[in-house]
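The other protein chains are all here in position, but one chain of the complex has been omitted.
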């Protein structure tokens, strides 16, 4: 048993798949896994739909950034051949036929396996994302927490 | 002597160059190097042209994905300034003048140096790529194999 960390910077569907497949694979082998979500990677943690009443102090600019991000993991584009969502749709169809899990399913599995998911608070500030918009069961921290985890890990990836 | 792993997720010419230059450099210093090709990175391993007779059970959707991928490493776009291949052409011209190896040459060197190249079987299923389409001398495995190698390595990169 060892520790692993993955910084999830990218918000693309295929990169998210890669990150969660590695994380879930390691957790299945009894590794302790920490995923640190920053910048566009935060979209993976978004709840479906808007929260009922969020008291935000975010500026108009932050609202613009927040508004441009995909509403949740299943809405994220591919890094290649996305074609306004058609590419992602095709890939998801093939994945279903091949019994490959969607990102939403991978996230659920990650939470069931006890993978520690941390949202980067600085990125949340810059992109104007409130805690209420993110899924439950995650932690909130900054770069120092990440570095502490990475120091104890034998595999550290940036995706 | 130590071990290194590189996950090659990206299919862009410049990122492929970076991956193979690091891998070949480490192998030249007597390190044991494993490269794990997943998603778009699999295009680097494609044979030139189509195999004579491939019995594939792939669906139309997989054929579409497979068909969109570059035919081999030398056909891959740059991640920036590609201009429908003109940028890559320019970069390759400069590389030749500066005696920098092309990706095709880097792959050949990697094989000569005994670098272990593994194609991710799950990505092959999703993208509809058959073994017959990939170059000889590579291995086929999944995330558990990658994690086993990474656990024994002191440098693990995701490119």
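Labels A and B are assigned to the chains in the order they are written; within every chain, residues are numbered from 1.
Criterion: a contact is a pair of C-beta atoms (placed from the backbone, for glycine too) under 8 Å apart; a residue touches a chain by one contact, two chains touch by 3 or more.
Predicted, not measured: the structure shown is a model, and the values here were computed from it.
Summarising the interface, chain A meets the missing chain with residues 7, 9, 11, 38-40, 59, 61-62, 64-65, 68, 122, 125-126, 128, 142-144, 146-147, 150-151, 153, 156-158.
Residues of chain B that touch the chain left out of view are 2, 14-15, 18, 21-22, 25-26, 29, 31, 79-81, 90-91, 93-95, 97-98, 100, 154-159.
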